[in-house]
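Here the complex is missing one protein chain, while the rest keep their positions.
For chain A:
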Amino acid sequence: MQPSMIPRLCVLSLFLVHAFSNAETITAPTPPPHEWRLPDHVPYPDGNEPTPQRVELGRMLYFDKRLSRDGTTSCASCHDPAQGWSDGLATSRGLDGKTLPRASPTIINAAYNTIQMWDGRKASLEDQAMGPMDSPDEMATDFDKLMALLGRDATYRAAFQAAYPDAPIDKLLIAKAIASFERTVVARNAPFDRWLAGDVTAMTLQQQRGFQIFVDPNTGNCAVCHRAPLFTDNGFHNIGLSSFGREGADPGRFAHKPIAVLKGAFKTPTLRNIAETAPYFHDGSAATLMDVVEHYARGGDVKTNLSPNLKTGPLTQQDKDDLVAFMQALSSPIPAPIAAASTRVSHLPVAGK
């Protein structure tokens, strides 16, 4: 080797070492701007400011199985705090163990939703709260019996008086109290939130790569529907589930809004605490988050009437692993359901109310 070559080789080797080390530890992306930060204030409709007394009354009702006709089911039976405020089942069980057609959606951050239920048939948490109680397949509440119970129970009478002074106890008041409690089920302290707040170590490099893929329209393209800041567009999409190809398939949103693109379309769920709410999709057909990613990577199974926004680019196995890792960074510890949690709730207009 010529002596004059030595400095050049040193420079080359330094360049290669630098390039190699960059490939091994990618530069952490700057946390994105504030649009991904969950709004501080939880919206609520006129006439139902969630005071601590209303939240406490709602908590009592939420966990009370006596609200159901046969005394076996409470709101928490299908929206269980220990199961990510869902039930861990592919599709829920109703009265007498009847299998219901859809999965139980989590109520985590449902307070922020501008439309409720898989098919959007309820506008607000107040509207939604009465749904299972009115349904003969779910809680099938006997309201005459329930009103008599609430009227003679001294604890309930005092709680209603404290929450809604001098208001007659009726279905509307029950719904308002339950909705007030549900507005305290807010997830906002995940590793992702801490990363957004500037803690660059809150998410692993793999999770940060996963976020980049999540928002990249040319690869994951997940954020086209799982939008900032709620991880949902409050929209409806047919995502090509195999169940849509079966005879008598669930029409989803189409049953309420007969518009062609809505046939087989269901509401985009939030991804907050998603690691705790398996199985996934409205029919519970995906057991794991990787199953979900694989579904999108192959462009769905039944490709008729797919949402025009369902376009996932090519994903490597590494990309898929990174996406799953990112979704695992969306889990927040949610405080125990206590009335004091209502202190963050503030009045904002609710769309549709």
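In this section, a contact is a pair of C-beta atoms (placed from the backbone, for glycine too) under 8 Å apart; a residue touches a chain by one contact, two chains touch by 3 or more; residues count from 1.
Everything that follows uses one rule, which is that contacts and distances are computed from a predicted model.
Novice: Which of the following is the UniProt-recorded protein name of the chain this complex doesn't show: "Chemotaxis protein CheW", "L-cystine ABC transporter permease", "Response regulator" or "Plastocyanin"?
Specialist: "Plastocyanin"
Novice: Among A:Q128, A:S180, A:S307 or A:Q328, which residue is in contact with the omitted chain in the full complex?
Specialist: Hidden-chain contact among the options goes to A:S307.
Novice: Tell me which of A:H237, A:H295 or A:K320 is the one touching the absent chain.
Specialist: Considering all chains, including the one not shown, the answer is A:H237.
Novice: List the residues of chain A that touch the chain left out of this view.
Specialist: The missing chain touches chain A at positions 114-115, 120, 217, 224-225, 227, 233-237, 253, 257-262, 265, 307-309, 351.
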